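Complex shown without one protein chain; remaining protein chains in place.
Let's look at subunit A:
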Amino acid sequence: MSGSEGLLPPGAGYGTLVGAVADPLLRRRVGRPYWLAFAAGALGTALMLVSMGWLFVEGIGIWGVNTSVVWGFAIANYVWWIGIGNAGTFISAALLLLRQPWRAAINRFAEVMTLFAGAIAGLFPIMHLGRPYRAYWLLPYPNSMELWPQWRSALVWDCAAIATYLLFSLVFWWLGLLPDLATLRDRAPGRAGRLAYGVLALGWRGSARHWHLHDRLYRTLAMLALPLVVSVHSVVGMDFAASLMPGWEESIFPPYFVVGALFSGFGMCVVLAALLRWGLGLQAVITQRHFAVMAKVILAGALVLGLSYLTEWFTAWYSGDADERGHVRFLFGGEYAPLYYVLLACNVLVPQVLWSARARRSIGAVVAVSLLLNLGMWLERVLIIWNVLSHGYLPSMHGVFRPTFWDWALLAGTIGFFLLLFLVFARLLPVIAMHDLGKLLFDRQRAEAHAGEEDEARAGERPGGAGRGARPMGGAPPILAEFRDPLTLIDAAHRAREAGLRGLDAHTPFAVAGLAEALALPTPRVRPAMLAGGLLAAAFVYALCWYSAVLDYPLVLGGRPLHGWQVFLVLTFEAGILGATFTGVAWFLVAAGLPRLNHPVFDARDIGRASQDRFFLAVADPAADEARLAALLDGLGPLSIRRVAP
């Protein structure tokens, strides 16, 4: 694998990487461009709030929707936003599982993009309800009407899918952010900053046990994320495909929507990456290569999307159905045909320039393609609604949609709101996962070390031994040995365990691969717990669906059986994911003993650097003292060996 080539600056150290991300945040004052963008975002937000307020007062009559095109802008914007929101968790989770090193610099802000875009997307269907204050009726809860949601409705699936996705993405993002908050706590120049980040970091101290658990939970969540990401946009596709309209009732819709969402999500990711790189001076960590790989993903997306369009036309022709054929004729020659040509150009033709390596290496070109494809994807979502609804089965119902001022105001307003949220985020939290960068650098360092002394390294890997080597720290204050580099720490950990020392732990800025084995830490049992939690939640929701649809509120729909297990599974799946996620988080907090804002190890000198660029071995064995440990670690060159004293 080409590894981390071109992703990190050549002479980078752990400290410089942390500094590159944290210092613009903590120390640099923002300039005029930031405040101009902030003002634009605030203005947009105000426009959004005014539009929403007027909507609530007047009703959806202020939009251009009519009895033919009932979905209009609101649902198109919803699909567009949720599509943008799709890529973040995908980038973060799929690239983690695929071991793609270029994930490290872009996953954090992509996750935030997901959160914000997903939250904005969720607003649109609610506004479109007409009685937005009744949106909670979509949730199953014991109510005085003795009614339950209709589990066969795609709207109910949608509500569950988006809510699950948002909650999950929030947890996933938070889990990745937690160690970085500790870094900011230890690096913040002022006391207010240290306290604020300190509370949010929950007392994270980079303990090897915590990292071990964190790493495992994070990977497990990533595995849950993949089917979830696919399910969200499939469900959005089913909003359309489960209807009876020419051009919608096609089985290709769920996968076609998933690809479209990734496509537009990566497009937005490129734009944001370029903005952050320029605005925060992150040229060192967001590099040309990031844009080049994302360009390849975009190119692949454009090809699949082009194929989807071809399939759509082909099926219409091959089906011989007059209405399907009429729909395609309407696409190319109807009211909205010019927009359709723009769509095809933006989504399929323009991205073809990315075949050229020169174009992929030019950040400007990739950003330009991304902006155009986001326009194209917005047009696609708009046209998929306009073209179909304005040209349905009933010729007497044919009619076109013309957006009003408030349609445009709400779209512009939400873009402004997104901008505002993102600017606030970029000012308060690290836009790049610092501990992932550290891990990336460690991978490079280890690869270099291995190249020379592979055999020796293998000999150094001792079997797990008695497995009792590392036990939680007892009452005695630990002795800390400080190292400059994680490979030496692993060696030190091996030696300490060989020597039979008890109460071993380490404090590191990121999850050092191989450290848990060196300390013989037991495998955290978080996965069985998550499985149990997920199954329990899934079983509960399945039982709820069954009870409500079969026993409590039997409603025969078109002669379908009451026990429609196929549709119950949609909700069951989402509940399973949520149950596993929350079980995992609860397990993590309890097992790691967090929050623990005050801990003996925080008394140690320089322990603040354990979240940045130093690696500490902690020995809490009553039998050990500084001299014995120094003798044991002879030759490894620890920077210091000290007993923690309050």
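Just so it is clear, contacts are C-beta pairs under 8 Å (C-beta built on N, C-alpha and C of every residue); 3 or more make two chains touch, one makes a residue touch a chain; residues count from 1.
Assume contacts and distances are computed from a predicted model.
K.L.:
Between "Cyclic pyranopterin monophosphate synthase", "SPW_0924 family protein", "Cytochrome c family protein" or "Amino acid ABC transporter substrate-binding protein", which matches the UniProt record of the unshown chain?
P.N.:
"Cytochrome c family protein"
K.L.:
Based on the whole complex, identify which of A:A604, A:A618 or A:I641 touches the chain you can't see.
P.N.:
Residue touching the chain left out of view: A:A604.
K.L.:
May I ask which residue of A:L49, A:L147 or A:A447 touches the chain that does not appear here?
P.N.:
Of the candidates A:L49, A:L147 or A:A447, A:L147 is in touch with the missing chain.
K.L.:
Out of A:V199, A:V424, A:A447 or A:L562, point to the residue that touches the absent chain in the complete complex.
P.N.:
A:V199
K.L.:
Hey, which subunit A residues sit against the chain that's not shown?
P.N.:
141-147, 185, 194-195, 198-199, 202-203, 589, 595-598, 602-608
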